[in-house]
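Everything on this sheet refers to the single structure shown next.
Missing here: one protein chain of the complex. Every other protein chain is in place.
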Amino acid sequence: MSVASTTNAQIDAPRIVAVVSWKAPIIFGIFTVLFALLPLLVPREGATTFRLASGDAFFTVPDIVLPSTATAWVSVVLLAASTVFAVFLANSRRRTPLWLVVVYVAALLIGFLAWAAAGATLPMVGLLGGALALATPLIFGALGGVIGERAGVVNIAIEAQLLAGAFSAAIAASAAGTPWAGLVAAMGAGMLVSLVLGIFTITYFVDQVIVGVVLNVLVIGLTTFFFRQVLAPNTETLNSPETFTAFPIPILSEIPVIGPILFRQSFIVYLMYFVVALVWFGLYRTRWGLRLRAVGEHPQAADTVGIKVLATRYRAILLAGAVAGLGGAFYTLVAVPRFNQEMTAGAGFIALAAVIFGQWDPIKATLAALLFGFATNLQGVLSVIGSPVPSQFMLMLPYVVTIFAVAGLVGKSRAPAADGKPYIKS
Amino acid sequence: GQAPAESGNDGGDAASPDFLPCIVSDEGGFDDKSFNQLSFEGATKAADELGVELKDVQSNAETEYGPNITNLVDENCNAIVSVGFALSAATVEAATANPDVDFILVDDAADNDFDGKKDAENVKPLLYDTAQAAFLAGYLAAGYSESGKVGTFGGREFPTVTIFMDGFKQGVDHYNEVKGADVQVVGWDGTTGSFTGGFEANQDAKQVAVNILDQGVDVIFPVGGPIYQSAQQAIKESGKDIALIGADADLFETDSSTSDIVLTSVLKAMDLSTYEAVLSSGKDEFDPEAYVGTLENEGVGIADLHNFADKVDSGLQDEVTQLRQDIIDGNVTVTSYLSE
Amino acid sequence: MKLELRGITKRFGALTANDHIDLTVNEGEIHCLLGENGAGKSTLMNVLYGLYQADEGDILLDDVVQQFAGPGDAMAAGIGMVHQHFMLIPVFTVAENVMLGHEQTRFGGRLDLAAARARVREISARFGFDVDPDALVEDLPVGLQQRVEIIKALSREAKVLVFDEPTAVLTPQETDELMATMRQLKSQGTSIVFITHKLREVREVADRITVIRLGKVVGEASPTASNEELASLMVGRAVELTVHKDAPTLHDNGLVVQGLTVTDRLGTVLVDDASFEVRGGEVLAIAGVQGNGQTELTEAIIGLQDQVRGSIRLDGEELVGRSVRQILDAGVGFVPEDRSVDGLVKEFSIAENLMLDRSFGGDFVSAGSVRRAALDEFAREKIVEFDIRTQGPTQAAGRLSGGNQQKVVLARELSRDLSLFVAAQPTRGVDVGSIEFIHKRIVDTRDAGVPVIVISTELDEVAALADRILVMYRGRVVGIVPGDTPRDQLGLMMAGMNGESA
Partner (left out) sequence: MSSAESTGPLADPQTPVAPSRWRGALQQIVTGNGIISVLAVLIAVVVGSIMIAATNEDVQAAAGYFFARPGDMIAAVWSSVSGAYAALFRGAIYNFNADDFATGIRPLTETLKFATPLIAAGLGVGLAFRAGLFNIGGQGQMLMAAAAGGYVATKIDLPFPLHLIAAVIAGMLAAALWAGIAGLLKARTGAHEVITTIMLNHIAVYLLAWMLATQGILQAPGSNNPKTAPMPDSAVLPLLLGDSYKLHYGFLIALAAVAFAWWLLERSSLGFRFRAVGENPAAARVAGIDVGGVYLTVMLIAGALVGIAGVSQILGTETSGFGGGIDAGIGFDAITVALLGRSSPLGILGAGLLFGAFKTGGFTMQSSQGIPIEIVLVVQSLIVLFIAAPPLVRAMFGLPQPGQTPRKKTRKHAEPKKQEVSA
């Protein structure tokens, strides 16, 4: 390059000016007002106990007791202050820093919990540990979705893979008498669903959304059929799987607060940690991942450097199916030792939402699933310790939280460029 | 295998020309570990005894009840069992149009205009005042509990579900009153409580159970078909000595895997009443009068303690027996939407 | 390495894109392929590169017949290709793009990015490129993306390199540098196939020239042949290469832009305090290397940018803050730079594309319904007027060749009452014959008293159309110079040198 243009390119870094964004202050304001209404309209008496210890921990952690109403009002003040600060920043054309968002969310959460759990004890370990367990099948499903979509294959059939996984895990574990067999069978079932998806979409270019939607119906039909015809009459032999029970990891599980949450779970949860890390590592750090992402972004470019696009896609969705199948296994090898018809109850669609919410990234999708799990368990815990809100509204909580999170926090996200498009080569 | 004799047998109709009992499920299907299954068992037993085939259809959605019942009428069913309050309107409609067919409606009064009378002559409503039985279970649980906390949760907030939870709570309250104790009920306060949002036994349901166990209860009473399996798994994982109370059927009998933890079960004898209703229809003795299962007529009840017989103080056992009699005699009143 | 193609034939359904083509490229030779759009040049190269399978014919390297099942085989045999449409993954870094397909890994299957970075730096140093291995490709200007493509090919030690229209998006300086690189490669014994439409370049660098028309080799030419000779060999008729235009008659109406600053959502300044005016009856050409704010400038005029400060007044009326639709209604005609993304709905018919920005009322809509008869008639008229080669108004626009797609967009924008006409890269991807036509229409528009802004990276085009030239660099207006400014000076300005000092 000429001297002129190169040096200029070095010197003239793009100039940055501040852009006013009123999004954060507005959202802060809305939530502050909404939250302030709670203690105002429904004042609650008593103190809230945040119990950090788990029943039989080695180290005892003292409970934290906060006066409900006072804490709620302190939160309101904090929220209002954050809002004012955000307005000030926006006014002086500065962006809302991440720490302010964190402070805001923390204040909101603590204030809400103190208000909602007035006069009761909040088992924090149970709350968070349960959230993790609830999120586990969603995380597996979402990881399956991420792998597939990163390779350019939209997978609406996560629900089918979860259900098929749960179904075959139950049978295999019952028949073989060991949950390990169930795990393998679940992966196989997930892969089978993927294979059908692949044959139709990769080899025969059928619209990926159609095939996904139809596979869900097909698998619901098939599993319900076999459940009623075969499993229900033979519950003892075919539908009583051995389960993976919680298995505390020595030492790690003794870490105060964190230990009981993260390390007193069942094997599949540990497997989940491993798979999340592995998928992240695989996607971003290995040759396999580089090629897979290339195929999902620009299959023709991948083709021109000698990457077999279709084979890469097949391998990706088969792996995705195996991962999603593991999530299915959670239903019958951890949650309950029984397959029931349609027992996944739409979790595959929540996982799909987590894929998009998580911007097609394994870690972010995991966080999205965890958020959902947390909101679900929060409503569970609050309804158990007695909440004044009708149960139906409590049950809405995770879905409402997700909508707010998607609309408020992330907004537009970019899918892999070739996601959903068949690769047709001359 | 051995080939049977050649004589023609082409399906059910040849076997029994005169009586055809039929049953239609609600959305749960006949494998729901709950009222569909029990009613199905009762109807099957009656059909076997009558030596006829039972025709069964399952519904997958609310809009399928009407067509399913109509189709059964078209198949010339003589008695049709509809399971669940949700089928009430469709059943009444079909009954009005087909006065010759006997209809048996489980869990509903067939009174859709709420005038206190059922809306069609040929419908026999089967109702169960399970609050009475759950009352006993609540009393028993309160007495059994060492932690002073007992728990309950439901599938969805339906009256047929909350009636169990309500009775259970009244039983505990009664215990507190009599004994001056302070046993708490977690998961139901008489108006709102913990629900899983569906009848699927999965992690969501299990987590609700776990959250209740986290509050330190040592007896838990899940109400809603297979969700007891979730509670069972939660108990197993807690590693603690927690007792389970079953709903509908005697869990000890229907699911042997629970035998170590099931304290008792609140019985709702749908199998029995359905059996009797179908049988009477088959014998041309159909009595469309509404049936209300109570402790007195043993349409509801509390199961044997089985493995827990020696874990529960015998004095408490006697008190429960006495309480049962007191309820029957009207000395103790249990309120529920059926008793109003 | 010597490359020989013998009797290559490639058919797409009924269309024979390559018809028994023979071509020989000797070791250390730069061989130019010439031909109008759709002549079959890229197809031939794709066959060579293993992307397409030839229906007939052989590929020989050093006189050995090759069997390429895919690009992998071709690469292994020593063939590298810089594609006409970059085969780069936009969201990958330079190093990742370069290593893709022949990655080195370390323990545990980890990608050896360090090695890839080193390789990129090494090749960059060898050819004097300045490419940051860790930059995301989508953030790079096209000129640099081009270099990434070259590094990609070189990193595989290609002995035969195919350059398919690499200069279409480069500045004159960058083009010169590329030619220097090609000569350097040639001196190291690399055989090069070079495809371009710019005859100047051909004569400058080619050792031999082969001309293809309608899928057949129509002849060889020597680098000493004149532009006119080469053009008529390509098109098969005489082509007029210069546009006739009279001196401008300036009117009072026009566009006045003052202190225009455009930023993206993160606050990066894309257009930096630009001020200029265009009067009715003149063509202002905006020159600059792609990615220096021209696109954002035009988008700001049409209302597509939302972080805009400053003022844009058309015939005295402020446009900033108005919606795209209001601006279109004010009589602004706009030909977007990327017609396949922004200009056309490919699945729509030609007729539908012609009413794309007129669906709110006017001639084609009454009572909420589309007046299909009127639209159809209009489309037929325009097809004739703009010489759109198509089977009819219902043909999907995506099935047209590039030049014809461009004519559809022009037909749409030029058939309204205009108070301003903005055309970005109006002849990109268009063959010599159509360029002639499009340039003429633009000049006609100017002569009708409409202010015209033409954005072009192509200096020949700028020279042909401009009454005045505005040069942009890094979002700033470097200078506004007369239309006959020498291209050397323009080139320097495009690289950021101030007009006076250059």
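Going in written order, the chains are labelled A, B and C, and every chain counts its residues from 1.
Simple rule for what comes next: a contact is a pair of C-beta atoms (placed from the backbone, for glycine too) under 8 Å apart; a residue touches a chain by one contact, two chains touch by 3 or more.
This structure is a prediction, so every number in the text was calculated from the model and none was measured.
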Subject >> Chains on display which the left-out chain touches in the complete complex >> reply: A, B, C
**OP:** Identify the residue among B:156, B:240 or B:306 that touches the chain left out of the display.
**Re:** B:156
Original post:
Among the options A:194, A:224, A:265 or A:344, which residue touches the chain absent from this view?
Top reply: A:224
Original post:
Quick one: which of B:33, B:55 or B:118 touches the chain that's been left out?
Top reply: B:55
Subject >> Selected from A:285, A:308 or A:421 as touching the chain missing from the view >> reply: A:421
Original post:
Which subunit A residues would touch the chain omitted from the figure, given the whole complex?
Top reply: 199-200, 203-211, 213-218, 220-222, 224-225, 228-229, 300, 346, 349-350, 352-353, 356-357, 390, 392-393, 395-396, 399-400, 402-403, 406-408, 410-413, 420-422, 424-426
Original post:
Going by the touch rule given at the top, which residues of subunit C touch the chain that is not shown?
Top reply: 12-13, 37-38, 42, 53, 84-85, 165, 168, 197, 302, 304, 323-325, 327-329, 334, 336, 340-349, 351-352, 355-357, 359-361, 364-365, 368-370, 372, 375-376, 394, 396, 398, 401-403, 405, 427-431
Original post:
In terms of residues, what is the contact footprint of the unshown chain on subunit B?
Top reply: 1-4, 10-11, 27, 55-58, 60-64, 66-68, 71-72, 74-75, 85-86, 88-90, 92-93, 108, 112-114, 156-159, 197, 337
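The working rule: only the chains that are shown with their structure count from here on.
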Original post:
Among the chains, which one keeps its Cα centre farthest from the Cα centre of subunit A?
Top reply: C
**OP:** Would you kindly tell me how far, in whole Å, the mean C-alpha position of subunit C lies from that of subunit A?
**Re:** 43
**OP:** Would you pick out the residues of subunit C that each touch at least 2 other chains?
**Re:** none
Original post:
Where on subunit C is subunit A touching in the complex?
Top reply: 12, 49, 51-52, 70-73, 75-76, 81, 83, 86-92, 96, 99-103, 105, 109-111, 128-130, 152, 171, 173-174, 177, 261, 263, 265-269, 272, 307, 473-475, 492, 495-497
**OP:** Flag every residue of subunit B that touches subunit A in the complex, lowest number first.
**Re:** 29-31, 58, 151, 153, 157, 186-187, 189, 192-195, 197-198, 200-208, 210-212, 214-215, 226, 229-230, 232-233, 236-237, 257
Original post:
Residues of subunit A touching subunit C in their complex?
Top reply: 1-2, 4-6, 8-9, 12, 14-19, 285-288, 290-291, 293-294, 297-298, 300-308, 417, 425-426
